[in-house]
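A single protein chain has been omitted from the complex, and every remaining protein chain is retained in its original position.
In this document, chain identifiers A, B and C correspond to the written order of the chains, with residue numbering beginning at 1 in each.
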Amino acid sequence: MQRNPIKASIIGITGYTGLEQLRLLLAHPLVEIAHLTSRQHENAAIGEVYPHLAHLDLSITNTDHMQVAKDSDVVFLALPHKTAQDIVADLHGKVRVIDLSADYRLDDAAVYEKYYVPHNHPALLKEVAYGAPEFNGEKIAAASTVANPGCFALLAQLMLYPLAGLIETVDIMAVTGSSGSGKTASDGTHHPVRSHNMKSYNINKHRHIPEITRTAKIEEVQLNFVPTSGPFSRGIFASAFVHLKADIEPLDLAEQAYTDAPFVRLTGTPELANVVGSNFCDLSYVKGVGQSVIVQGALDNLVKGAAGCAVQNMNLMFGFDETEGLDVLAPLYP
Amino acid sequence: MQRNPIKASIIGITGYTGLEQLRLLLAHPLVEIAHLTSRQHENAAIGEVYPHLAHLDLSITNTDHMQVAKDSDVVFLALPHKTAQDIVADLHGKVRVIDLSADYRLDDAAVYEKYYVPHNHPALLKEVAYGAPEFNGEKIAAASTVANPGCFALLAQLMLYPLAGLIETVDIMAVTGSSGSGKTASDGTHHPVRSHNMKSYNINKHRHIPEITRTAKIEEVQLNFVPTSGPFSRGIFASAFVHLKADIEPLDLAEQAYTDAPFVRLTGTPELANVVGSNFCDLSYVKGVGQSVIVQGALDNLVKGAAGCAVQNMNLMFGFDETEGLDVLAPLYP
Amino acid sequence: MQRNPIKASIIGITGYTGLEQLRLLLAHPLVEIAHLTSRQHENAAIGEVYPHLAHLDLSITNTDHMQVAKDSDVVFLALPHKTAQDIVADLHGKVRVIDLSADYRLDDAAVYEKYYVPHNHPALLKEVAYGAPEFNGEKIAAASTVANPGCFALLAQLMLYPLAGLIETVDIMAVTGSSGSGKTASDGTHHPVRSHNMKSYNINKHRHIPEITRTAKIEEVQLNFVPTSGPFSRGIFASAFVHLKADIEPLDLAEQAYTDAPFVRLTGTPELANVVGSNFCDLSYVKGVGQSVIVQGALDNLVKGAAGCAVQNMNLMFGFDETEGLDVLAPLYP
Partner (left out) sequence: MQRNPIKASIIGITGYTGLEQLRLLLAHPLVEIAHLTSRQHENAAIGEVYPHLAHLDLSITNTDHMQVAKDSDVVFLALPHKTAQDIVADLHGKVRVIDLSADYRLDDAAVYEKYYVPHNHPALLKEVAYGAPEFNGEKIAAASTVANPGCFALLAQLMLYPLAGLIETVDIMAVTGSSGSGKTASDGTHHPVRSHNMKSYNINKHRHIPEITRTAKIEEVQLNFVPTSGPFSRGIFASAFVHLKADIEPLDLAEQAYTDAPFVRLTGTPELANVVGSNFCDLSYVKGVGQSVIVQGALDNLVKGAAGCAVQNMNLMFGFDETEGLDVLAPLYP
């Protein structure tokens, strides 16, 4: 059956997330671009802002988001947190929305406020589906608006989900590439140091913590989370030491959990080089001393950790095959 | 018009070139894979050899090349030079062949022997089309066998081609990523040093030199060529200092030369980050002191410098759109 | 008081450890070089083997180790494990020896055999001092032979030593640079992949595990150890999640433990960039959830993790100031 393409727009095209969203939508056979908007680069050819896209005949506008919604079947919001709050509220129910910000990832306004800012639309939090296709697929398929997960948070949840309910304590060390810091230069992404450095930050204070605990059925009091900057551009590589309440075979649980998950691979040792550029999340489960399990995971923070997961959510929302448009994106190896 | 896919095979799948060929063919809507062969990894699932492809249901065999030809519409040879000589001779005329080795890139057996080894099939050299689509498209379209260019050589030719016939002297400094050395570890690709090093090698002795001079209508006596190892994985970044016989506007000539070349972009300053992962070759032409021109170029050595150019050649040979299957591969930025 | 320099020799100059030993000894004001030996590069100028040392007027010979001992006050062995066993036995008591191999790091021959090979001189294991200056200084000062620690092992011990006796469980994730793999190129150090990869290996099987447990008064059954390859050349960055038997102030304990340790710094957040090139080990102790502590550490694997620690040991053995010759080596920042 031949399908007509849907019209997709990106609000907030200038950051790395919006940019990656565009890369993936351009490769999707059932999508055509309606609007690309930005306040910062209004009325520029895409190639002026991003010379690597100089071959494209696409322009950036400052079209109002209500107009964008009218012209689109789906709208991707690639905006900073807080900015997205009101726009999602405006668009919800009028067009399919995939929000890549943090604004609707938590279902509790108090927790959101603790980690971010006050929330203008607390009631809406319950209506937005959390966009983790591997364990929330049905709600996503039925949703008008989806909150796309945070990159650290999705990886941690995918790692812990098969063990949910069995966890005594969990300690996570997660190393992220510099693209996770976004497009704006800062001390932390200054190449002379970053190029050969490792450094942890926001230990047990990172905003992705409440997102992690939400799904894995663990509580924050049992979790140490150590985000760390690594000397590479793309990817997150995480190790979790899980002390369990029981002696189980973790890989069996993982295989059950991910039988129907086309982008989760349990086939070997996770490596960044095996996933970068693609929507895959590679996971391993190794039994450790006592009742401990060493769980490791790797994904591309801009693909499976952001724009690729968003396409997966879009596929579910529109009844496309879950891998549509994503299967042509093999890892860029080496 | 709906087209039936053609059957493509890769002989020599274990190196980086064969691997990249597979990545690109998998993304091509008009291709299906017939055989993937290797002597080294006979009868292995592709994911055993390359874990980043663990999701694929494809196997590597040691099928005889004549049988491969019977089952295929096009065969890609990703073999070392010398090894390809006889196989091309066996297959020529029986199936479309795109040879990624160096064996049929030169049309003069004596020159080939000087830089490589003796040639078993000197007469065949004249029948094989040189696979540079930007200035040999008609011959490629009509050819049974195409010799895919060397990565340095194609970049240098694309840089110099608009200036052909006007060149007094040309000096090229070309910096290559480590993937250009192939999949086998060696001192030159040992990470502790390569990660922050630059070093030139084979100055004025590199095997791509006769290939460069062939098309640009310059002679070897006018060319200094300095290949250099750089601390990155993918890409070649080259600078050519061209002293001309006349005072011309080089960019005008380049725009004329590349009006119909969908993968050559003259829109800005070449950067590796703007081309890696894609089939683009970015070029710039800046007038220098006196009658000199500074030409710079960047491409991905494994895509436009190898497997992507091969797909472009395949598209021409089968009457597909020249960009078919390549346009979904935007640069992986950042 | 003016001291006469001592005569130092290096047996096994061709690897990265021997090379770094030479760098540090050349900067030491109380040392002069007697012999540099190698079987592989016999009778070569040092600059032929290592062009970065082309300015030095030093030669590599294959002088017999007994002759080396006669001409030296101290001999550094930078040999592979097993090879060093008999040479240490020959030299022990005749000259001060600092063995950078693994052969005398463990005091139990059965454990050594489990992780390495059988030991020819089990009785000697008890006579050799373990070369961790921060908690074994007195024995080192009195020793004829010192076994220099492994790089992972020393870092882990320095991290855990202040908590010894209080540990319930400990999980360590340690990321090492590629120079830790030595001078010989291999798949794991192949730049095209290593340059942007992370990958764990030998989980709970690494040879440094019995060395770690020796000093920290923990047992192997309580330890998970995850060695990991990182995309940088020098350094180890480790995170330990320690679940304690009691609720204590870990930083207080660390400050007590390292009052007199000139190369341990507790002043901030460990970063590779702050220690590379120097003999410093930076440590941090952060209280986590429950009775857990997050301990992090960074050092240069070739300096504090090998040749710098060896100089520190030499200083103790000869009654020099512990920092002599090491204080001029500030971190190479950025």
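Please note the rule applied: a contact is a pair of C-beta atoms (placed from the backbone, for glycine too) under 8 Å apart; a residue touches a chain by one contact, two chains touch by 3 or more.
In this text the structure is predicted, and so the values were computed from the model without any measurement.
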Residue in contact with the excluded chain [from C:26, C:44, C:109 or C:141]: C:26
Residue, one of B:3, B:70 or B:199, that touches the chain absent here: B:199
Chain not shown: contacting residue from C:47, C:122 or C:188: C:47
Contact set of chain C toward the excluded chain (per top definition): 16, 19, 23, 26-27, 29, 47, 50-55, 179, 196, 233-234, 262, 265, 267-269, 271, 273-278, 280, 328-334
Absent-chain interface as seen on chain A, which is shown: 16, 177-179, 181, 183, 185-187, 189-196, 231-234
Interface with the unshown chain - residue positions in chain B: 169, 171, 173, 175, 192-193, 195-201, 203-204, 220-224, 226, 228, 230-235, 237, 239, 241, 243, 269-273, 276, 286, 288-290, 292, 294, 296, 298, 333-334
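FYI, only the chains that are shown with their structure count from here on.
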Most widely separated chain from chain A, with each centre as the mean of CA atoms: C
By count of C-beta pairs in contact, the leading pair of chains: A-C
Where chain A and chain B are represented by their mean Cα positions, the distance between them in whole Å: 35
For chain B paired with chain C, centre-to-centre distance based on mean C-alpha positions, whole Å: 46
Per-residue overlap in chain C, given as positions that touch at least 2 other chains: 192-193, 195-196, 231-234
